[in-house]
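Up next is chain A:
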Amino acid sequence: MDKEVILEIRNLSVRYRTRKGPIMPVANVSLRVREGECLGIAGESGCGKSTLALAVMKLLPPNARISTGSILLNGEDLVPLSEKEYGRRIWGKRIIMISQNPHDALDPVFRVRDQLEEILWVHEKSQPGNHTAQRESHGHEIERILTGMGIPDISRVLGAYPHQLSGGMKQRILTAMAFFCNPSILIADEPTTALDTTIAAQVTEMFKDLMKAHSTSLVYISHDLALLSELSTSVAVMYAGEIVEYGKTADIASKPMHPYTTALLAALPSASKSRLDSIPGRVPDLSNPTRLCQFSPRCREKGGWCTEEKPELLEVTPGHWARCSKFLTTDTDRSIHGAR
Partner candidate 1 sequence: MLKYFGKRLLVLLSVLVGVVLFVSTLTYLIPGDPATIILSQRATPEVRQKLIHELGLDLPPLVRFGQYWWKIFHGDFGYYMLSGRPVLPEVLSAVPYTFILATVGIFFSLFIGMVLGILSIYYKDTLFDHILDVLSATALSVVQYVAALGLMLVFSVALDWFPAIGMGDKGDIVGQIRHLVLPVLALSISWIGYIQRIVRQVLAETLFSEYVKTAKSFGIPRRRIIIRHCLRNAVKPLVTVVVTGWGALLGGSVFIESIFARKGLGRLIVTALTQRDYYVAQAGIMVAVVLFIIAVMLAEIINAVVDPRIRLE
Partner candidate 2 sequence: MKRFSVLVILLVAASVLAFAAPEKVLRATSTWQASFDTASVGSGNIPVHSLIYEWLVRYKGGTAEVEPWLAKSWEVSKDGTTVTFRLQQGVQFHKGYGEFTADDVKFSIERIVKEKLPEAETWKNLDRVEVVDKYTVKLIMKSPTPTIFTIALPFQAGQIFCKKAVEEMGASAFNKTPVGTGPFEMTSFEVGQSITLTKFAKYWGKRTLDADKVVFSFPSDPLTALQAGDLDFAPVYSALNIADGKKAAGLDAVFRLTRFWWVSLPCTDPILKDVNARKAIRAALDIDAIVKVAGFGIAPRGYAMVPPGLPGYWKDAPKYSRDLAKAKEFLKAAGYPNGFTVPFLANSNTNDPAVEIIRQNLAEVGIKLDVNSVEDSTYWSLAPTGKYITIISYQTLPDAGYTLCWFVSDQFWNTMKWSNKQFDDLYNKGQMTMDKNERAQIHIKMQQLMDDDCAMAYVGYLPNGVIYRKGAVDFGPNNEALLVNGVVDTSRIRMK
């Protein structure tokens, strides 16, 4: 029943040059995104989820480099592509990314309408067939798209400058445009973090409807597991640059395996719980990664086996991987890398 794999990241690592020396916010991560599905990437801030997204989009800052691994889009490895080729074939056509901070996402000196028309113009130019769409039709088309997305008071919004609109409004506009461009993959890097909850809920609703309307597959990055469980078909939990658990949302929600995932789920508020459990300790310092399990200092289920050697990402049950030595005793050795 599984859909065809559209994007595969195979043991990708990214290296940053920082003041305290080189660090690896992404350490040989492997993931798969299936067509039409939504892969959720969860984890506390500082675990490397945004870096992963930027790496895929080739928008890493100057002091960062992809050191190992490959990113296969329909089988084609994107890592060796140059920025020019990305510009011509990938950006805006195959993959689009929406940034976390909507406040600076739009150019402050242009009206919203001009920027949207520019995106539309670029999008149409890339479509096969004629490019004689006139400027007026762009205007109508944009209004049609935005009203379709349930954005109120379109003319005011379009005529305004970015600094005159709320964060939520800008995020919705960008999401609408992203879905309109109908990319094969849309990466949303914590789109709702900077928004207050009510607006965040509306934006998430929007994602759900758009998912149904379009065949775009979504990579949704968030630190909110509850949100991901509603939205995504499969989830990958990241900790200190590594995938610690990866599998179908249903499996993970019901039977979380890795201690970190269980702790995260425990920390979620729900009607039945009176007191929230918090995870003791702090996110590890990435500049001197331990050879052993990164989570061990904060892990409740620590045992003898944690100190022997670095746990591998093991497929404990079919389609459900976890990186914890406690599963080693049941000699399951089909690590993610060996999977078909």
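In this text, a residue touches a chain if its C-beta (ideal position, glycine included) is under 8 Å from a C-beta of that chain, and two chains touch if they have at least 3 such contacts; residues count from 1.
Selection rule: all candidates are chains of the complex that A comes from, given by their letters.
As the structure is a prediction and not an experimental result, all values here were calculated from the model.
Have a look at 1 or 2 and point out the one touching chain A within this complex.
Looking at every copy, the candidate touching chain A is 1.
Which stretch or stretches of chain A touch candidate 1 in the complex?
Per the touch definition, chain A meets candidate 1 at residues 57, 59, 61-62, 83-84, 87, 90-93, 95-99, 101, 104-110, 118-119, 122-123, 126, 161, 163-164, 174, 177-178, 181.
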